[in-house]
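As you look at this complex, bear in mind that one protein chain is not there, while each of the others sits in place.
== subunit A ==
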Amino acid sequence: MFPELNSILNSTPDSFKSSDFILVSDRRADASFLIHHHLSFYLRAGCKVCFLGLVQSFSHYSAVGQRLGVSLAQAREKGQLVFLEGLKNSIGVILQEDTSQETQPLSYLRTPGAGLEGLFRFVESSVRQSGDGDAGESWGPPVLLIDDLSVLLSLGVSVGAILDFTLYCKATVCSELQGNMVILVRCEEEDADDDEEGSNLLQRGLVHQCNLALHVEGLPTGYCRDIHGQMEVWWRQEGETICNRRKIFHFKVHDKGASFFARGTSSAVL
């Protein structure tokens, strides 16, 4: 959890907006540090978290979570965190032709054209498990975290299927259960006439659905060792105001967190 980011987004683990769909995207940069922030944020807030870890192993998130002050292994044991190991389980699906019940969420690997229904059923069953009667623990509103959604494009799933999946998730998690969703999408360069099924199309579709968009890019002036990039925050306004708020910050990622500052105020420059 990054305290500076909490103040920028005006949210703390004790009081945050519910039914929120947060989209984290990047272009030729790495925005995964924001996923670590949200993971530790919602675990601290006591929410029930369903994490689809499609690109890294559990111990990676666990090691980073340790530095940020949350224990993922403990959360998983208590039942607060449900983690889908994408990398490890996908080997079995493709190479061993494993068709057991456990690999149903990853059925898109076998038949990419069929869509993400198996994955949605997994998400639905994870977020609806509340009041198990196990330890009497009742967690807060459910949160769905996905890292990252654009890897499904590399595995052959179509943009339309992914957008359908996010709509279903939004309807279940945000509208029905008043929970939050945080999705990471990684894009490439804007190619005007090239790719119909590109990640840019996916990102545009998701920006249309989301409430808050955090977009991470490299600095427009070139590479700098002390400023790792710029982050654009965009809020969708509900209510009377017509114009949408948009702010740009520069950031630097440390070992134990990230610092955000207004453009031009990096300590390297001043």
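Observations on the model:
As a convention for this text, a residue touches a chain if its C-beta (ideal position, glycine included) is under 8 Å from a C-beta of that chain, and two chains touch if they have at least 3 such contacts; residues count from 1.
Note that contacts and distances are computed from a predicted model.
The chain that is not shown carries the UniProt protein name "Elongator complex protein 4", picked from "ADP-ribosyl cyclase/cyclic ADP-ribose hydrolase 1", "Large ribosomal subunit protein mL50", "Elongator complex protein 4" or "Cytochrome c oxidase subunit 2". Only one residue in the set A:Ser154, A:Gln237 or A:Thr265 touches the chain that does not appear here, and it is A:Ser154.
Checked against the hidden chain, the listed residues A:Ile8, A:Leu163, A:Val207 or A:Ala258 yield one contact partner: A:Ala258. The chain that is not drawn here is touched, among residues A:Asp30, A:Glu117 or A:Glu232, by A:Asp30. Residue-level contact of subunit A with the missing chain is found at 28, 30, 32-33, 36, 57-60, 63-64, 66-68, 85, 87-88, 90-91, 94-95, 97, 109-112, 151, 153-156, 186, 188-189, 191, 194-195, 198-199, 223-226, 228, 253-258, 267-269.
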